[in-house]
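The structure appears below as structure tokens.
All protein chains of the complex are present and in place, except for one that has been dropped.
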């Protein structure tokens, strides 16, 4: 019997666990459309210590489609927390009296695990610090499996900001449980840290680093693009140069296989040209919807 | 069969369309009290890129009375939108995966139409830029019809800030589909733009401009008062002078017909004296409630 008392890190899940979540997500496709009363009476608390409209609304949509209710806050500074310098532990021990499950976004690494330690109700990590965003990794996996009908055997490019993006870290860790080939394509300044590459290799992944976006999109099944943030660059000219190089336009799509797909955790700024949106490879908005069904699955498994 | 795929501008509606909405609003009076499950399982997203507590809560009350659920944001800067420089098109293509209908307030003219173009789910304009606020115009019409038992044949004064107020623009356009006489009464600096007056006249409205609040309230059926905003005046002394002149007090109410009514989109500051609230002419708080039933009608028609 699968147990999902909390969902803190992709590291806590075996491949078997992940498969249960993906299978449950597939079952949720119909429920997402028809809606259900499965979690009627249940209350989800959304504690967003930093704003993330997208992730918050995705979880809320999932909870509402299952018939549950939502309370919480959308953007509270860490310092004012439950107010006035309260510790995270105290905030959690308070909110656990108000709700049946906590969905938390927090700017500090390790915060979700601390929350889970103190909480008597399940905690779902909706992004903690720069390292973990497990539900994003799960919805990415689900998108890949749904769109490509398998994960094993695929070649997947991770592109853009591989140094700071928590999304690619969690996804890389999740993919290491599968038999896939990984291409890493990032500007010099935003390359994935060697320690993480080593960890991926040790877990059996075939990882290569490439230098250009052209190499990243050729001969792969999935291009996973991420946003390159201006504020990562001390020199704005360096950013402008990189921005121009690491973009997907119709030119790059033309180099892709016909059945390959482009994913992106969104929000997208310039790194995928708007013209690309109309191509069959562009699947990042469908990916958004997959986030709702994956989170429905996670909520359903937590309460089952 | 009446179709309401979106509600972007009062210009998109024929008189026939408007009548269907007003008739449906009348039917919603009972539902508003008894509540229903008509939209059970449906999700409304409220995207408020500028704050408007009144309009947002009115829509939420309407959705909840119909048994639906709500998610969204109450006050997000345009620049941070779905976060970090995302375009409105991308925000819409994301949120349409979370909800069944979008209610949007946005500071830019034309934003609601852009949203509707990109959205696969219906979009309701809850105020865009300085021009459009169609649901306010509809609730105003509904208030007039409910309180005066007709619209054709009435004489209606539009007073206050006729230059910047999007409410009077939308209402003026809506009234041009009826056989009414319009008086316009505004301080010199806040007169309605000639282009809009011309448009109203061309559509067959009998429009006269008057100079004083006394002329505005005499021999009319409806006085539609709006707020005069201090920040519109470069010179504070000019504002103070105008503020004193364009006010409704018991003195002006005394000049009104006994069965005439005063409406106001609210919030009201000084332009209607608090003593007026107790007179039978003062109907602006009843107008608030009419906003709930009108929005229930709009939501019901969109999903029917």
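First chain written, first letter: the chains are A and B, and each begins at residue 1.
Definition applied: a residue touches a chain if its C-beta (ideal position, glycine included) is under 8 Å from a C-beta of that chain, and two chains touch if they have at least 3 such contacts.
Small disclaimer: the values here were computed from a predicted structure and weren't measured.
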Residue of A:93, A:113 or A:163 in touch with the missing chain, whole complex considered: A:93
Omitted-chain contact residue, chosen from B:24, B:58, B:143 or B:281: B:58
Residue touching the undisplayed chain, where the options are B:116, B:190 or B:292: B:292
Residues of chain A in contact with the chain not shown: 41, 43, 45, 69, 71-73, 76, 80-87, 89-91, 93-95, 97-99
Positions on chain B where the hidden chain makes contact: 35, 51-54, 57-58, 60-61, 64-65, 67, 70, 74, 227, 229, 266-269, 274, 285, 288-289, 291-292
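Everything that follows uses one rule, which is that only the chains that are shown with their structure count from here on.
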Interchain centroid distance [CA atoms averaged], chain A/chain B, Å: 40
